[in-house]
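Down below is the structure, laid out as C-alpha cells.
Incomplete set of chains, arranged as in the complex.
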Amino acid sequence: MTSLPSRTGQGRSGTLPHSAFRERYLAVRALTLELVETLNEADAAAQSMPDASPAKWHLAHTTWFFETFLLRDQVPGYRLYDERWPFLFNSYYEAEGARLPRPDRGLLTRPTLAEVIDYRRRVDEAMVAVLPQLVERHGDLLELGIQHEQQHQELLLTDIKHLFALNPLGPVYRVKGEGEGPATAAPMHWIEGAQGRVDAGYDGPDFAFDNEQPMHSTWLAPHALASRPVTNGEWIEFMLDKGYETATLWLSDGLDWARREGVASPLYWRGEGREWEHFTLAGWLPVDPESPVTHISFYEAEAFAAWAGCRLPTEQEWEAAARDHDPGAGVQLDHAAPVMPRAEHGADRFTSLFGNVWEWTGSAYRPWPGFQTAPGAVGEYNGKFMSGQFVLKGGSCATPRGHLRASYRNFFHPHQRWQFTGLRLARSM
Amino acid sequence: MTSLPSRTGQGRSGTLPHSAFRERYLAVRALTLELVETLNEADAAAQSMPDASPAKWHLAHTTWFFETFLLRDQVPGYRLYDERWPFLFNSYYEAEGARLPRPDRGLLTRPTLAEVIDYRRRVDEAMVAVLPQLVERHGDLLELGIQHEQQHQELLLTDIKHLFALNPLGPVYRVKGEGEGPATAAPMHWIEGAQGRVDAGYDGPDFAFDNEQPMHSTWLAPHALASRPVTNGEWIEFMLDKGYETATLWLSDGLDWARREGVASPLYWRGEGREWEHFTLAGWLPVDPESPVTHISFYEAEAFAAWAGCRLPTEQEWEAAARDHDPGAGVQLDHAAPVMPRAEHGADRFTSLFGNVWEWTGSAYRPWPGFQTAPGAVGEYNGKFMSGQFVLKGGSCATPRGHLRASYRNFFHPHQRWQFTGLRLARSM
C-alpha cells in the first residue's frame, strides 16, 4: 500500500506556506508516536506473520524514507544516523540494495525502541532545519513521505491487532471509549450510478499517488450501488444459510483457500449460530449486528455477493459514485484509539463511502491507461505490485483523516483480511 | 480453459443440418484419437505435473462430458458405461460430486488405454444414435461438448510436450515435416488502434462461451499495437541485455517467482549467449530467431515489454484490432503434427493475430459487465476461475482450426508457461 507523487503537483507545494507544511509534518510524525504509546518494548518488536511488521519497524521505516529520499539524496553533507540501519529498514526498494528479508523483521530486538525513537527525533530535527528549501525544491517527495507515513499508521494498527489477537490472553490495545452515533445501521437501498462515458483517476493540483494517474475516460454500463456497506448481521445470515459451505458461491481459488485454512467466519470471530464475539483493539467484544462487517477476504466478499444475487462494484463505478462526496467525512483515524467500524447514518444518500471499512471492488489492480512509474527508487512505490491483487476503495476507521480521495486505490491479495476490509454490494441493471 | 454455451445461440443449431453436426462431431472426436496415435500406454498415462493431465485422461474426460451432460442428463434410459468412472474423469465440477484429486491422475494406469478408447467408441455410438434429437433440443450443450473437446486437444499436446521435455532421452512426439512459409519474420511496425467507444464481447448467432458475453461498450485511449508477435531473436537480445537480472523491469511477484524457480530463459530452452536450442514436439531443435517466442509466463512478458519501453495490450485493444480479421487463418492445428510456432508474413497489416502463439494481455481475467453463469454444473465452466489469472488472445499453433474468435478469452495464471504463450507489444500514444 504505497505510491509516487503527482507529477502535476509541483504547483501545490508553492501554494502552501512553509509553516503550514512544518506543522503538518510534525503532526503526522507525532501521531505515529502516539500510536505506540501503550505498547511495551516486546509488543513493538514482535512480528505475528510475514505480512505484518513490528510497530518498531514501522517507526523506523517511515523515518528511513525521509532520511533516504530527502536528507541523504537532497541535502548535501547529511550523514546517516547509522550506516547499518538502511539494510534493516528498507522495505522493498530493489534500487536501494540488499535488505533484511521481510519475515525476519521480528528478529530485530535491537536497535531498541528508545534508539528508534531517538532516530525519529534526530531525523525530524534535520528535516525541520531544511524544510523550507525542501518544500520549495522537493515538495512532491516531501508530501510523498508524509502520505507514506500515514499509510504505515494504518498498517501499524492492523499489525498490532493481528499480534494481540493471536495472544491467548487477548491484550487490550486501548480501552474503548463511550459509543457515539446511531445504534442501528442505516436502511439499505439501491442508488443508480452514472452511465456511459465517465472519467476516472486523478488530475488536479493536489497530491495523488502515481497509480491514480492519469485521469482517463471509461465507459460504465447501467448499474446500481448499495447505499451502505454490508453489516455483521447480514453476514451472520449468510453464515446461517451455509454460505461458507456452498461451493457454487465461491471462486475456485477462494474455495481452495477457505478449505485449506479452515475459514468459516470473518477473521477474529469466535462463536456460533447468532452468538459471536470478535477481537478488537479494545479486546474481545460482542459482534454488533448493525456495524459494517470487516476482516473479510475478497474471496469471502465475492461469495457473499453471489449469495445475495449481486456482485461487487467495479472500481470505476465506485469512484464515479464517490466523486462528489467528502473524503474527510465519516469514521476515520484522528488520534490513537481502539478504532473499529461502527453503524453510521450518512449525511448523503450514501453511508460510509469514506471511512469505516475498505470496500473490496471486483477490479483487479492494474495500471490506468497511460500509467508511468517515476524514475529512481520511488518508482517502485506502486507499479510493481500490479498483479494478483484487487482494488479496495474508500478507506477505513484506521485511515488517518485527510489521507483519502475518491481516486485513491488501495490493493491487497484476495486472501488477505487483516486490514479493515468490508464490502458494498452492486448490481447490473 | 473452458465455458458455457451462448445463451443466444439456440437459433444456431436449427440452422445447421443434422448431418453436418454429425460430421463435425465425428471429425473432432477422430482428431483427438489421432493425436494419441504415436503414444504408448505409458506415455498416455503419465502426469508430469499437477497442472498437466495424462493424455488418456483427456480422452476419457472429454467423453465423460458428453456422457454426463448429454446422455445421462438428456437421454432417458441411458446407462453409464461404468458407474465408477465419473469419479475418475470429472475435472472440477463441484456440482457433480466427489472426484479424484487432480495431482493423482497419473496413478490411473487402469482403466487401460484400450478400455478408454472403447469407452469413446460406445459413447460415440450412443451419441450418434440420438444426435438428431439432441441437436434440436440441446444444441448448445452439444456444441459446448465439441468446443470443450477442442480445448482439450490443445491441452493434450502441451501436456505431452511437457512430459517428453522432462525425459532425459527427449522423445519425439512426431517427426517434423518439411518447413513451409518464409524463413524470416515480417518486419515489425506500429498500427494505431481504434479510440473512444468500442464494443467488446460476443453477440451473434454462433457459439461463444459465457465468458465472452454479453457484448458491451468500452472506452479505448489512444494506443498502437505491434504488427507481429515478439520473436525469439528479440527475446535473445533481452536476455543478453540482462533482462532476467534487472529487478526494476519486473513485477514484484514475477521477480520472486523467477528467483525462486531459477528462471533465466523461456521454458524448454537450453544454451547460452546466442546459441540456444529448445525442446519441441519434434524433439530438441535449434531456436529459430525469426519465429515467435513461446513458453513464456505473463511475468516474463511484462518484463520484456518494460525492457522494450512498451506495455502489453489490454484485451479490449487486442479484440478491437482483431475483430475484422479471419480467425481461421494462420498457424493452427489441422491434424496430428509436431506443431510449433513459425515465422509468418501476415496477409493483412497484422501478422499472426490468430494462431502461432497465445498472446498475453495486460488484462486480469474478470467478468464482462452483465456476465452471468448458467444454472447447474456447466455453470462452473468459466466463472469460478475469474481471479488470479490473465487473459490471452488469439490462439496458438496447437488450437484446432475453427475454434477461435476475436472475442475468445483464454486465461492462465501469470507464472504458467507450458502452453504456447507469447506476446505482442503495445504502447499508449
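Letters A and B name the chains as they come in the text, with residue numbers starting at 1 for each one.
By definition in this document, a residue touches a chain if its C-beta (ideal position, glycine included) is under 8 Å from a C-beta of that chain, and two chains touch if they have at least 3 such contacts.
Being a predicted model, the structure only gives us computed values, none of them experimental.
Asker: Taking the 2 displayed chains as part of a homomeric complex, how many copies does that complex include in this file?
Answerer: Spelled out: 2 chains shown, and the full complex contains 4 copies.
The rule is simple: only the chains that are shown with their structure count from here on.
Asker: In the complex, go through subunit B and note every residue touching subunit A.
Answerer: 92, 94-95, 197, 216-219, 221, 223, 247-248, 250-255, 298-299, 302, 311, 314, 362-364, 366-367, 369-370, 379-380, 384-388, 390, 414, 428
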